[in-house]
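Please find one structure pasted underneath; my questions will follow.
Yeah, one chain of the complex is gone here, protein chain that is, but the others are all in their spots.
For reference, chains read A, B and C in written order, and residue numbers begin at 1 within each chain.
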Amino acid sequence: MENLINKLQDMFAVKDVQDSKKNQILLTVKASKVPALLSFLKEFEGFKVLVMISSVDWIEIGKFQLSYIVNDPDKKNDLIIRAFISRKEASMISIHSLWGHASTFQREIKEMYGIDFPGSPRVDEPFLLEGWDDTPPMRRDFDTKKYSEETFFPRPGRESNDPAEYMKKRLYPDEK
Amino acid sequence: MKNNLTSLLNWNTNRSNYPEMDADGNPIIDLESQKFIKVWQGPNHPGVTGNMSLELTISGDEVVDSKTHVGYLHRGFEKLFERRKYIQCFPTCIRMCVPEPDTNEYNLAVGTEELGGIEVPDTAKWLRMLALEMARLQVLLRMVPGQAGTMGLGLGSQWGMYYRELILDRFEELTGGRIYHMYILPGGVRGLMPEGFDKRLLGNLDKIDGFIADIDKLIFSNAVFKKRTIGTGFIPNDWVDHYGITGPVARAAGYKRDVRKDYPYLFYDQLDFDYNIAQESDVFARFEVRRQDLVTTVDLLRQILAKMPRTGDIRATTPNVLHWKIPKGETYVRVESSRGEYGFYMVSDGTEYPRRINLRGPSYTHAVSVLEKLLVNSNISDVSAIMVSLATCPPEIER
Amino acid sequence: MTEELKDNNIEQVEDKFLAPENRKHTVTGPEGEIIHVDPLQDYYCNERPKAEDPRNKIVEKFLNWARAESLWVLGFGTGCGSIEIPPLLSPRFDAYRFGVAMRATPRQSSVIIISGYLAVKTLKRVIRSYEQMQNPKFVIALGSCTINGGMYWDSYNTINRLDYYLPVDVYVAGCMPRPEAILAAFDKLKTRIKEGRAEGANEYVEKFDWYKANQKKVIKNWNMPDYNW
Partner (left out) sequence: MDIVKKIGFVLLGLFIVLNWGLLMAGIMRKIIARVSMRRGIKIFQPYINLIKNYSIRSQLTHGIMFYLGPVFRLSGGVGIFLFMPMIYGSDIWNNFSFTGDLILIAYFMFFGMLGMALGAGEGGHPYSAIGISRGLAQFTAIELPLTLAILSIAIQYQSLSITEIVAAQQGSILNWTLFTNPLATGAAMISFLGAMGHSPFNVVMAPQENPVGPPTEYHGTFLGVLQTNRAILHVVEAVLYMNLFFGGANNWIELIVKTFFIYFWSVFVGMVFPRFRVDQSIPWLLKLPVLIGVAAIIVFIV
């Protein structure tokens, strides 16, 4: 593993390398280098399996994080590759040609975060939602509670009582 | 001339080049030409597992193009987690995969422990293993005879449901819940085994042995079942890595993929079991692998009951769960569910709310990208058999 | 002609989710005649539903007994509650004893079980299935999520109260309700039918506009005919 990390540091300038646990390494790389890094790992280093593509919204710094988890089924190692892209006009290079199921992940991320993957198959078709015209729902600035209350006729619930005050009111109404 | 004659007599011709493909590999389908019909299977169709739909273009009885449509069960779990503290995530997260909820709680608990730096006591680990294996057993009891149920042999499923109820009874005894257990929490488990539990569980396992012998006779040696399944839904070897296929489906293709052996968690390295492998990679092979898994699971439960301590600490001390700030970090945790590798990618930003919990279920690849490819050139009657053989579980795709 | 074109344009601007083939358009016939096509109109059922009043009392009582003793359930698992439907029909609980059977098609079924939360995408299919069922028809709603949203009360994609979209006969609380609870719900439904109170289909017709308004508020992509009985 260390050998590999050194190689990656030379070739792709990966930084921020951490051991998250045994056999699992986190690293950060520039977004433009992700496809090259992934195809290198796939072809030459035995990381044959793409476990998942995930995305995290760091609204505080105005960036989206894209995480590519790849797995080496023979040596049983995991790499979590992180890339940061700007939140405005978010777009990322598609890797659908490397793995067959990558396009599904990308389709979901496009729908949920609004990150575009130009060229990925069926990326513009809705995946989970139907007729969605609001902010992409997984963005941090989308308030699901507010949306639900405005749209779905919330049923008025019980009045919630603070138990301490309620007991006081019931048992010692005179006390101040 | 001779060629024409032989093709006339042979009704199992190779149809894989039909219909013609364009340059990008997409089939050329002209619905106006009246050669093709478009039919929808699902969401309201008994042959589709769960709430999902398949848009099939058929020509005669043959599927020439298929598209999966998911999202009928989308609840936005990953958004809801942003508004919930870690402990509040538990009741929500188990609903992500309904047939086998325990893997969800286990993943979330382990991820939280890894990020928060908590060590779990040994007894709790054994009890977690017990719960996970029981969960696997109850799923397999439904799924193995269910494969024959997709072809009209419902008798096995009825029997299987009876034995599944026995395991659900044991779950009720252990955890208080029938489907949703909420047994595995960060730091340990909720309770010890009740008195006499292991005796009753062992009794049930003996009965299940008898059930396995019964379905061997009913389904495995059934000529029509073999005729329907052998050679149906073949997955080529090179798809396994290219599509990230895991679990029994990969094992049926001859790949040794089992999270319990590859990345031993809990005390699986102390138990004696092996990869269950088949080579043929068709519906029958997957069914056979699952049946082997059923035998293995029964065996593992016996081993666990023999080895596990009956008393001891079951819960590590954690900070107050409502004010527990998990340190910043990222991790990917995985567990072997009955359908394959089941993983959580967890990102914590140092507050008491998770930043992101992303689920990667086996159905995500099996039922979307693989199923679409696999159905092409299959018979429309085999669609549900193939779908069940991939162990499709729509809620984990959509979350 | 310009009038009509304008109308069509307005329609298209309003329904931005409507698939292109489902929009109103005109087709030129083989002899040059112009045919207006509205794909979302079901030509067999292009009139508003009518309430079907019960017949005379004694006959209706007998028929209601038959309806109650033979409940054909639409096999549509809409949510997690559908995990408890197979056990319901298996040796331990055996709902067949009570005249419950599963049917695969909405035309033949009289009961629809909404098993748990409804995502917006499913709600659309449920409405369509419900409308295709024939009067009298009954709705059983399982789980807290159909009552007030339950666990998903703040989710952006699940509805909170089912009775705003369909007339519900029996609610079953819990997450998830045990099979015993579902059997009890069938029992309750039978009592309701025998007493002649389960007139959900007629209620749906009477408050049709209100139901449609609620449904259209949630389902922005209204890609189906307004009536399909």
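Convention: a residue touches a chain if its C-beta (ideal position, glycine included) is under 8 Å from a C-beta of that chain, and two chains touch if they have at least 3 such contacts.
Quantities reported herein were computed from a predicted structural model and do not represent experimental measurements.
Although it is not drawn here, the omitted chain touches the following shown chains in the complete assembly: B, C. When the omitted chain is restored, the residue from B:Tyr106, B:Trp126, B:Tyr180 or B:Phe225 that touches it is B:Phe225. When the omitted chain is restored, the residue from C:Gln41, C:Thr105 or C:Gln215 that touches it is C:Thr105.
Although one chain is not displayed, its contacts with chain C can still be listed: residues 44-45, 50, 52, 63, 66-67, 69-70, 72, 75, 90-91, 94, 96-97, 99, 101, 103-105, 107-108, 110, 134-136, 201, 229. Residue-level contact of chain B with the missing chain is found at 11, 37, 39, 45-47, 61, 148-155, 158-159, 162, 218, 222, 224-225, 227-228, 379-384.
Everything that follows uses one rule, which is that only the chains that are shown with their structure count from here on.
Among the pairs A-C and B-C, the greater number of C-beta contacts is found at B-C.
Remark: chain A and chain B have CA centroids separated by 23 Å (rounded to whole angstrom).
Inter-chain spacing, taken between the CA centroids of chain A and chain C, is 36 Å.
Distance from the chain B centre to the chain C centre is 31 Å, each centre being the mean of its Cα atoms. Taken residue by residue, chain A touches two or more other chains at 128-130, 137, 142, 144-145, whereas all remaining positions touch fewer. Those residues of chain B in touch with two or more other chains are numbered 71, 74, 76, 79-80, 83, 398.
Chain A makes touch with chain C in their complex at residues 128-134, 137, 142, 144-145, 147-149, 151-155, 157. Across the complex, chain B is touched by residues 74-80, 82-84, 86-87, 90-92, 102, 104, 106, 117, 119, 121-122, 125, 129, 151-152, 154-158, 175-176, 178 of chain C. Touching chain A in their complex are the following residues of chain B: 70-71, 74, 76, 78-80, 82-83, 114, 239, 241-244, 255, 257, 262-263, 329-332, 341, 343, 345, 347, 355-356, 358, 360, 364-365, 368-370, 373, 398.
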